[in-house]
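Removed: one protein chain of the complex. Kept in place: all other protein chains.
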Amino acid sequence: MTIAQPLPSYLVQRYHGWKATAYQENKTWYRRLASEGQRPRAMVISCCDSRVHVTSIFGADQGEFFIHRNIANLVPPYEPDGDHHGTSAAVEYAVTVLKVAHLIVLGHSQCGGVQGCIDMCKGKAPELEAKESFVGRWMDILRPKFDSVADIEDATQQARSFEHQAVLASLDNLMTFPFVADAVADGSLTLHGLWTDIGEGGLEYYDPDAGRFIAV
Amino acid sequence: MTIAQPLPSYLVQRYHGWKATAYQENKTWYRRLASEGQRPRAMVISCCDSRVHVTSIFGADQGEFFIHRNIANLVPPYEPDGDHHGTSAAVEYAVTVLKVAHLIVLGHSQCGGVQGCIDMCKGKAPELEAKESFVGRWMDILRPKFDSVADIEDATQQARSFEHQAVLASLDNLMTFPFVADAVADGSLTLHGLWTDIGEGGLEYYDPDAGRFIAV
Amino acid sequence: MTIAQPLPSYLVQRYHGWKATAYQENKTWYRRLASEGQRPRAMVISCCDSRVHVTSIFGADQGEFFIHRNIANLVPPYEPDGDHHGTSAAVEYAVTVLKVAHLIVLGHSQCGGVQGCIDMCKGKAPELEAKESFVGRWMDILRPKFDSVADIEDATQQARSFEHQAVLASLDNLMTFPFVADAVADGSLTLHGLWTDIGEGGLEYYDPDAGRFIAV
Partner (left out) sequence: MTIAQPLPSYLVQRYHGWKATAYQENKTWYRRLASEGQRPRAMVISCCDSRVHVTSIFGADQGEFFIHRNIANLVPPYEPDGDHHGTSAAVEYAVTVLKVAHLIVLGHSQCGGVQGCIDMCKGKAPELEAKESFVGRWMDILRPKFDSVADIEDATQQARSFEHQAVLASLDNLMTFPFVADAVADGSLTLHGLWTDIGEGGLEYYDPDAGRFIAV
């Protein structure tokens, strides 16, 4: 039998608060979205981290953003081997079915996944090296980029640079998907790399000409 | 070279609106979250669908919810084969590192992924059967549950029931992860199955005693 | 023969500037809007005044706002007499065809139309009294509300109050349209009264409980 508990009452209260306010305010729009289907303009790939303000930053929850969240906002390379690939499935659906106009990778400061990868690369996290470590095997996606930040001595600077690299790794891997590359080539899709500072509320975007992240 | 464009200006405007209001209002809290780390009370697994009100329903974006979003809010079974498993990595991180108290699977109405699985099971979506279809291979996770809804004639009812089954399949698969089963066994973690009606703003939870979903 | 001149070159330059930037940035979205049709969430009725920031305030020009602009943002009462009624046609199309969720009347400071109506009511604008004066006859819509501000001595205060009244007159007249009243009654449409201060960039909304305009 499926194991489950009722919703904790602190969440029941919040739900009713939402129902009486935001839902009430947007009822007509939500009903139209339900009956007519979604038509999101952008897909956002961000981290699961509870501190990432992905929806509030852009005013989401209104049908405009198709949102995939995983550890460290990573996209694995194209690998059509018949296995379950959740991130690849989300990207495929957004680009080929929903035909979003923008694909945004949103990284962030103080990322635990990125820090774990640094620890692993420095030989300080043997538990993440185990074959059974899902987090370790997931962060393997970012591992090849460590060389580019290995020499940075300041730990905060190194983490920040590696968080930037995580965004770039995802953007680069996105281009290995034929349907992404095709949509970018024919001009129907643009890619965007962002990084947000959780504490300061800052937002930076990657500028390929400058070769670095620049404040919005 | 990494391919990327600057952030579209309509999103720059929204970011600045957030910065001047929600960020300003919560600045002190966000800074504490940045310096002291996240301590989310719950993990939510929901769909990427742009119409799912996951953050607004519970007032998220404030450090309380570790959120993983994928197509059809699915959790694959435990499979420690050394490959990249994004969903499994997110669950592992939430349960073993963050030690969340609640693990919530949130399904929803009008789910395109679930509908695609129905079409596939009825032999009406050959393109999803292809080995290269990431969406098809991802929805394979739900496929074994189709028998339980195959006889429902009304298409809307069948979709709704299968959306419910997607939540139950995820809950069942979660229990195949040793660290989840252990945390549930020692009482440090509870599992919750929810389903929300996008248009009506309704919320239902799975009640194992009743064997069905009940309105909150 | 139709009389017309080519576009002045200063506007040709601006067009090319837009084409190379904002259009380029939003090309995919604009193409989808063209092929799939508009689905605006709100209608805005504002003034023709060149200083009203209606589109930039809300980030319009992206398919979200159906915008009608006329002198003093007025809506005449329901009058299905078979004549040409541009404002009534726009409201009818927005509510019955596009089924917008919100109908927003946006008034503003320093409104020339409202000032003309004050002058007319004070007997200081005989030219506006002429049957041939389109502006005078249009401002007749607001005239019955003058009693409520006639006693205000300070000219600036009086103008501001009458600008507020123009918004309320439009909201009241909107409710005389059967299809507006029906949509409001069944909860599928909400009405909103706003007023913006051009110089200060302020924005106020009408609060029926308070019986006055309140800063956003």
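Order of writing sets the chain letters: A, B and C. Residues in each chain are counted from 1.
Definition applied: contacts are C-beta pairs under 8 Å (C-beta built on N, C-alpha and C of every residue); 3 or more make two chains touch, one makes a residue touch a chain.
Predicted model only: the values in this text are computed from it and were never measured.
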item: Contacts of subunit C with the absent chain, listed as residue ranges; value: 1-8, 11-12, 14-15, 17-19, 22-23, 27, 30-31, 33-35, 37-38, 40, 42-43, 48-71, 74, 76, 80-94, 97, 102, 104, 109-110, 112-113, 131-135, 137-141, 168, 171-172, 175, 184, 190-194, 197-201, 203, 205-208, 216
item: Touching residues (missing chain, whole complex) on subunit B; value: 12-22
item: Residues in subunit A touching the chain absent from view; value: 22, 25-26, 59, 62
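Throughout what follows, only the chains that are shown with their structure count from here on.
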item: Subunit A and subunit C, separation of their C-alpha mean positions in angstrom; value: 40
item: Centre-to-centre distance between subunit C and subunit B (centres being mean Cα positions), rounded to whole Å; value: 42
item: Geometric centre distance via CA averages, subunit B-subunit A, whole Å; value: 14
item: Per-residue multi-chain contacts in subunit C, two or more chains; value: 25-26
